[in-house]
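The complex appears here minus one protein chain, its other protein chains still in place.
The block that comes next holds subunit A.
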Amino acid sequence: MERRRSFPDVLAGGIFVLIGGAFVVGALGYELGTPTRMGPGAFPLLVGAAVVALGLAIAVKGLVAGEVISFGPIPWRAVAVIVLAVLFFGFTIRRLGFVPTTAVTAMLTTLASTRVRLLTAVAVAAGLTVASTLIFVVGLQLRIPLWGPWLGF
């Protein structure tokens, strides 16, 4: 195994320190209690501190003797489009209703691929909307209105 500075290791360590640290700070705001009756803050404080310690260890190890991993390309378009699609779905499902939300989400998601052609995207989105309406609303009787209040229903 080759040993050298590793950016992914340092990044991973940093993420652990950041999240662990945030939980530690948050946990200090809750009652810690005594060993006999641990308060709500005690356990997250312990585990958060462990995450920070492990994150620091990973980052330090990454600086002197990291794992050699190639980070590889990031499909920015896919990341952005998929996050947007999922957030859109969560935000509008109650407001627009099942059919329009599903159609837009499917359409957006299809665009995550760099190779997609518009016609294919429309066809896939339409097919998925029909399929999921049939499966989830007709077949499984999901209690989501097909058309939502934003459309005047």
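The rule is short, and it goes like this: contacts are C-beta pairs under 8 Å (C-beta built on N, C-alpha and C of every residue); 3 or more make two chains touch, one makes a residue touch a chain; residues count from 1.
Please note the rule applied: contacts and distances are computed from a predicted model.
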item: Chain not present in the shown complex, as UniProt names it (candidates "ATP-binding cassette domain-containing protein", "Tripartite tricarboxylate transporter permease", "RNA polymerase sigma factor (Sigma-70 family)" or "STAS domain-containing protein"); value: "Tripartite tricarboxylate transporter permease"
item: Touch criterion as defined above, residue of A:83, A:118 or A:134 at the omitted chain; value: A:83
item: Those residues of subunit A which, in the complete complex, touch the missing chain; value: 8-9, 11-12, 15-16, 19-20, 23, 26-27, 30-31, 34-41, 43-44, 47-48, 50-51, 54-55, 57-58, 61, 67, 69, 71-75, 78-79, 82-83, 85-87, 89-91, 93-94, 102, 105-106, 109-110, 112-116, 120, 124-125, 127-128, 132, 136, 140-144
